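A short write-up of the structure that comes next.
The complex is shown incomplete by one protein chain, all other protein chains being positioned as in the whole.
When the chains are written out, they are named A and B in that same order, and each has its own residue count from 1.
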Amino acid sequence: MTTYIVRRLLWVIVLLFLVSAITFVIFFALPSADPAQLRAGRQPNPQLVEAIRHKLGLDKSLPVQYYRYMKGLVLHFDFGYSYQNNISVKQQIFDRLPATASLAVGAAVVWLVIGISVGTISAIKRRSLFDRVAMGGALVGISAPVYWLGLLSLYLFANDIGKIKIFPGSGSYVPLSEDPTKWFTSLILPWFVLAASFAAFYARLLRGNLIEVMSEDYIRTARAKGLRERRVVLRHGIRSAITPIVTAAGLDIGILLGGAILTESVFNIPGIGRLAYDSIQQSDLPMIQGTVLLGAFFIVMMNLVVDVAYAFIDPRVRYS
Amino acid sequence: MQKLRRLMPLAAVAVLALVAAGCGSGGGGSTGGGAGTQSTSGKTGGTVTLLDAAGSVDSLDPGYWYYQTDYEELGQTTQRWLYSWKPKDNVPTPDIAQGPPQISNGGKTLTIKIKSGIKYSPPLQNQTVKAADIKYAMERCFAAPVGNGYAFSYYSGIQGAPSAPTSKVKDISGIQAPDDNTLVLQLKQPVGILANANALGLPCTIPVPKNYAAKFDNKSQSTYGQHQVFTGPYMIEGAGSGTVSKAGYQPAKLISLVRNPSWDKSTDFKPAYFDKIIIKNGSDVTVASRQILSGTSMMSGDYAVPPPAVLKEGLTTKKDQFQISPSGGNRYFSLNTTVKPFDNLNVRRAVAAATNRNALRQTRGGPAVGTVATHFIPPLIPGFDQAGGNAGPGYDFYKNPNGDLKLAASYLKKAGYPSGKYTGPPILAVADNTPPAKQTAEALQQQLKAIGMKLNLREVPHATMYSKFCEVPKANVALCPNLGWGKDFFDAQSMIDPIFNGKNIVPSGNVNTAEANDPKFNSRISAAASITDANKRAETYGQLDKDLTGQVYYVTWLWDNEVNFTSKNVKGVQSAFNGNAWDLTFSSLK
Partner (left out) sequence: MSPLLEVDDLRVHFETEDGLVKAVDGVSFSVEKGKVLGIVGESGSGKSVSMLTVMGLSRSRNARISGAARFDGQDLIQASAEDLRDLRGNDVAMIFQDPLSSLHPFYKVGRQLVEAIQAHKYVNKSEAKERAIEFLGMVGIPDPRRRFDNYPHEFSGGMRQRAMIAMALVNEPRLLIADEPTTALDVTVQAQILDLIARLQTELEMAVILITHDLGVVAEVTDHIGVMYAGRIVEHADKRDIFRAPEHPYTWGLLQSIPRLDRPRDEPLVPIPGRPPSLITLPTGCNFHPRCPYVRPRHREVDPRLEPVPEDPAHRVACLLPSETRKRLWQELSAGKAPEEARAEIVEGGLA
């Protein structure tokens, strides 16, 4: 197992190199704004643009620029400085990471709890009223655009613009270290909004899996042993049905850690998603690189985590 | 007699300059100056929150500030300029200066007296503003570490001004500070926008003490912004230590302004009612609009056009929370004269005739968002009336705001298309992919179909549209639908010169997107820069606007309105100079 993990970690590094190179190529190959141009202002003096270009290192050839970037990254863990406002990319990213992490992890907890419980009950009481309502609701949850759901939740429940004033409104996020209570209450609506489509998907997924699993032979054996039905469902049924859920959850969390742009936008949570979007709009290459690498890192690492977790869940899986 | 006549011009110039700059009214401008229709009294105290959609200021460095948001949030609130702008005025008001520039030496020398006793914020609370600080501030605007975007356009007439960005802040011989209270500008030739102080009403004249700032400027990228000292009514919270901290500034998240302990109200014309100003970034426009309108103590920030539902409320139920005023900017699309078929004047006129300007305005939200344009210079800027005011110069292709297809057909026939419809190949157009600009471009595409003109419309991000396509002559984009220009100050030079002067065509960052390059026009435009007489300036630019409009280098379709709104308990005052964005030093809680 250790050799497996080490091997995978080496691949992670290779992949991140690849990702950074491809990002570089994409940035320069596809039409995007000229960063020196943008920085120079509205009516720039051509020499000013050149001076800025030189300052940002954009007058060097692509391979040289890439080399310099990677050198800074590998040797000093330096992600460079934003073309926009010259702030350290590393600082901006790590500054905003807790917000995104709070959002992603919290939403994951919500969707797993809801998805698994609803999926289980639906599977057990198949075709009952609960099942039909739940699965219908799930379809809505999956189809509803996150942005619209966000707006709807604010218009209903935000304590500034909502009909029923319960939860803090958009823009009220504070870091956990600053005020734990406010941090928590300001994230409740975003968690549920972000979790909605996932919960729906996971409920359907678990329901399907559980129905399949419950027709397996070992379930019949469990019942034949005289176990209580609750134990059969939970210890035998869900134990098996949960494995695809674990994989999916790991990957989804990995992706969300790279930023949930729409949710962050509508609730004004200063996370990585917004940062990534803005940096693309402004052709801020160092920031784009930073956010892309971070996103890639999380996805790849969660992949690894999920694969390793699999070995613990299913004893038949063995890595060499 | 002859003697008298010789003297007269000088005296006349001096008198007129005094009249123009001192009274703060007239100056050839269309609307009255200082006497505003809305009172600027207010209740002192309270905290206001401004909700911004995007990432707010581009830099903390006063030498870099150039955009509306920079001025609204930091420029006007935390710093005093040599000349500043009262909310309703279209002429500058002396702020650090005692009065208007004294013109001598045939217009080539400007002498400005500086007020004494204006203190800097901590940590320099025992230091006062000196003329040398303004000298240094203007000099550093020419340096690459600061990266200012307008110094070369407006201050190049000063003797000794560099023609290219300097690697370090260099002394400029033409900017002199003979004593602590006197600033002298020696010019190569008379410069109208310096004489009328318009170009001195810009952030490059914010004082920067050299002894304190030099060490921050002595790098490839100046860090003065993070360590700046403030002269205005407010300062960035927590920056009294000499370094801006997270308490006052979190990039793209938050700016927090508190009262500047060194600011002396008696020396300033600004009332500064609020105790504290908080600026929040990253708001979603739809949500933020709702929050502002139904909440308390909030104001709108940098939204282009509010969502239609919000706009509707602004015209009906919540009228008293809205202020809709001209922004001093316009919107137009360019017809690149170096790309067929727009090298043909009649084709350009046909396009102008075919354009339904009302429909284009509708894509942005309808009549509330602006006035249908008939020429280039927007309202409030001297020259607007002289170019024909709202009705315009009277060209037939601008007569019908809904377009005139028959007229367009006749122009096309004159251009050599006997059927009255364009029969050439499709035309490359590059547009902005964000709404409502996207909708405007698509509407135009539809409209031009009627005269047989097919647009190959490429929609790209806003910044890409400019820096990779429309502002790059080599890209040979025939038509750019989503262009606009706003004044830098109340002088038409900042509207006409960059856009129409062939001298300003550059390989990148080219704002003369039509590549207008008629030598006769070029010389007229360049010559106008030296006119110091205010009336004459308005006349000249007005005439230029008339004539240039006839050439249809651009089809100007809108004079923009700025739509701003506040919570019920906020009395918002707009700054005419800053495109009618909020003036936070005059706004107050009710």
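FYI, a contact is a pair of C-beta atoms (placed from the backbone, for glycine too) under 8 Å apart; a residue touches a chain by one contact, two chains touch by 3 or more.
Remember, it's a predicted structure, so these values are computed and weren't measured experimentally.
Engineer: Touch partners of the unshown chain, restricted to the chains that are shown, please.
Structural biologist: Counted over the whole complex, the chain not pictured touches A.
Engineer: Just to verify: which one of A:Val19, A:Met135, A:Ala222 or A:Ile299 makes contact with the chain not shown?
Structural biologist: The one listed residue touching the chain not shown is A:Ala222.
Engineer: Across the whole complex, list the residues on chain A that are touched by the chain not included here.
Structural biologist: Touch set of chain A with respect to the missing chain: 216-218, 220-229, 236, 239-240, 313-316.
Operating definition for what follows: only the chains that are shown with their structure count from here on.
Engineer: Could you grab the centroid distance between chain A and chain B? Build each centroid from C-alpha atoms only and quote it in angstrom.
Structural biologist: That pair's centroid distance is 41 Å.
Engineer: Within the complex, which stretch of chain B touches chain A?
Structural biologist: Counting only chain B, the residues touching chain A are 51, 54-55, 57-59, 64, 66-67, 144, 147-150, 152-153, 163-165, 167, 220-221, 250-253, 280, 282-284, 286-288, 290-291, 294-295, 460-464, 466-469, 471, 498, 506-509, 511.
Engineer: What residues of chain A sit close enough to touch chain B in their complex?
Structural biologist: So the residues of chain A in touch with chain B come to 31-34, 37-49, 51-52, 55, 81, 84-87, 92, 95, 151, 154-155, 160-161, 169-171, 264-268, 270, 274-275, 278, 280-283.
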